[in-house]
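Got a structure for you, questions after.
A single protein chain has been omitted; all remaining protein chains appear in their positions.
Note that the chains take the letters A and B in the order they are written out, and that residue 1 is the start of every chain.
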Amino acid sequence: MVFEEILSMFIGIFTDYTLRYVALGSAILGITSGALGCFTVLRKQSLFGDALSHAALPGIGLAYLLVGTKDSLFLMFGAAIFAWFGGIVTLAITSTTRIKQDAALGITLSVFFGLGIVFLTYLQSIGGASQGGLDRFLFGQAAALIESDVINLGILAAICFAILIIFFKEFKIATFDSSFGQSLGFPTKYVNALLTTVIVVSVVIGLHTVGVVLMVAMLIAPAAAAKQWTSSLKSMIILSAIFGGVSGIVGSMISSTSEGMSTGPVIVITITTILGISLLFSPKQGYLFQYFQKKRQYQKNFDQISTVSNEVKNGVDKKSQVN
Amino acid sequence: MMEHKSNPNNLTEGKIPPIEIKNLSVTYRTEPALWNIDLKLPEGKMIAIVGPNGAGKSTLIKTVMGIVPITAGKVSVYGKSYSKQRTKVAYVPQRGSVDWDFPTDALDVVEMGLYGKLGWLRRPNSKTRKIAKECLEKVGLEDYSDRQIGQLSGGQQQRVFVARALAQDPQIYLMDEPLNGVDVITENTILSILEKLRKEGKTIVMVHHDLQTVDKYFNWVVMLNRNLIATGPIEKVFTKENLDKTYQEKQRVSLR
Partner (left out) sequence: MVAANCASIGVFLVLRQMGMMTDAISHAVLLGIVIAVFVVGGRETVPVIVGGILSGILTVSLVELLYRSGKLKKDSSIGIIFPFLFAIGVILVTQAGDVHIDVQHVLYGSIEFSPFDTLYIDEINIGAKSLWVLGILAIANLSFIAILYKELKISTFDSSLAVGVGLAPILIHYLLMIMVATTAVVAFESVGAILVIAFFIVPTSAAYLLTDRLSRMMLLSITLGIISAVIGYAFAILSDVSISGSMATSAGIVFGLIWVFSPNRGLISRWRRLSKQRSEIDLGVILTYIQSEVKEGRKVTPSNISNSLGWTIEYSLKLYELILEHNLAKKDNDGNLFLTELGSKKVENYTSN
């Protein structure tokens, strides 16, 4: 029964007009945030994404207040500016006071979110029902996506990917070994600023489908899952994008089956499930594959281990001589 | 010590030194890290930078590459500013400065050494891959090229860093404690590679912590404790008197 339902749903992607855009929008979100989330995870800035997405909320409210349309491009622009500003405030707090990063993140996300709520409720009080469409940004409502929204999302995502591909080498070295990168003449400051901008854009894309509250999971979970499977940055990014995209589609499909269900939570549960599977079964540290790999590579591993242990032993010998 | 035969690349006294530092002062926030340093480093030498913790050893080499902002003074590399001479310098950072959990393999890290020559926008290719492989071979890690870097031993990680510097093919090597806590194989491999490079006329500047081995491995020394205590050939400068001066209790400058 359930299977049939799912099957008809996937047929629906190709036939049903609205469903197609919903799925497409969610996929775009998943792919971009999956790809760029890799960098937030590797820079140990996972929760930075949380502060960014919460900080975007007042931007949406203010943009609507000023422009008066629900055109997604304006709203996204406002969101991006506030997200950026929130990021800067967080960095400024940590660099000019003795407040640590976690508290600084907490300050930014809660205060900006509070401000956002103030804007939204203000809109509610002056405009009545016209605000209705805005609080879908809290948990995301992919079902409300229309063609022009999806086109906008697609263009933004394309820009993100173009930048990611062009500056891949620079992003990589600034993330892995920033002082070495600087010695080669790639100024860490500018590379980081560019990278943060791209991440902000991917957060903004996600606001439509996942919402500000759960966006952080879309940045972290696909990347963390992908990291379990590979030891190359390139394949980690590709894999993470796939995980994100798949969970976007699956999540929006499931949520569209029942009335009034927000897309965000479903997508988040889907991607967390993928992560759980990755943690258990990945070849690197997963339990199942480890067993097979041990059998297959036993001889090879043994040789390598013995050379390493010889080196270590020699090192110990040398140290004891010195002493 | 080992005065080698003159080499076409080897500029002698009076020529432009590989690194020249004039009146250099660097401060971290309010704390002076380096104070009025005047220094000329000769070409084709193994140069040790020694001094107690917090003496500004790492800061000195970072300053040369413009990683740390200068408060006052000038640094030049072969007579010009570093930004014009980037390709002549390779930097080997401390092993602890990077996240070894990063998803990348040994070969990939070595290839990063070539990013500087590629410049912005251009991407690594089969040629850079080939050079990286050769450099990995030189440090004896050709069998480990596809290992995730976190699965290498400490010494092997350090050798990967040295291979990355080799890939840059520079005139000057600036190394931050590359022999700290490594095994014998690694120490010997690194030293023999560096000795070969030195004979080719390259200059090697190394922050070194083990005072026992300074006169064995190096032929030039920079003794540093925020101020420059002494610099010159080992046999002249590396004396007990200078060591005492370098390592005596540091008096903090109080600024309020």
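Please note the rule applied: a contact is a pair of C-beta atoms (placed from the backbone, for glycine too) under 8 Å apart; a residue touches a chain by one contact, two chains touch by 3 or more.
Treat the numbers as computed from the prediction; the structure is a model and nothing was measured.
Enquirer: Among A:106, A:154 or A:185, choose the residue that contacts the chain missing from this document, as touch is defined above.
Expert: Checking each option in A:106, A:154 or A:185, the one touching the absent chain turns out to be A:106.
Enquirer: If the hidden chain were put back, which residues of subunit B would touch it?
Expert: For subunit B, the residues touching the absent chain are 22-23, 25, 27, 29-30, 32, 35-36, 38, 70-74, 225-227, 229, 245, 248, 250-251, 253, 255.
Enquirer: In the full complex, which bits of subunit A touch the chain not displayed? Write them out.
Expert: 41, 44-47, 49-50, 54, 93, 96-107, 109-118, 120-122, 125, 135, 138-139, 213-214, 216-217, 219-221, 224, 228, 258, 260-262, 264-266, 268-269, 272, 275, 279, 285
Here, only the chains that are shown with their structure count from here on.
Enquirer: Using CA atom averages as chain centres, what separation in Å is found between subunit A and subunit B?
Expert: About 38 Å, centre to centre.
Enquirer: Mind pulling up the subunit A residues that touch subunit B in the complex?
Expert: Spelled out, the residues of subunit A in touch with subunit B are 42, 44, 166, 168-170, 172-173, 175-177, 179-186, 227, 230-233, 236, 304, 308, 311-312, 314-315, 317-318, 322.
Enquirer: If you look only at subunit B, which of its residues touch subunit A in the complex?
Expert: Counting only subunit B, the residues touching subunit A are 62, 65-67, 83, 86, 89, 91, 93, 97-99, 102-105, 108-109, 112, 115-116, 118-121, 123-124, 143, 148, 153, 155-156, 164, 182-187, 212.
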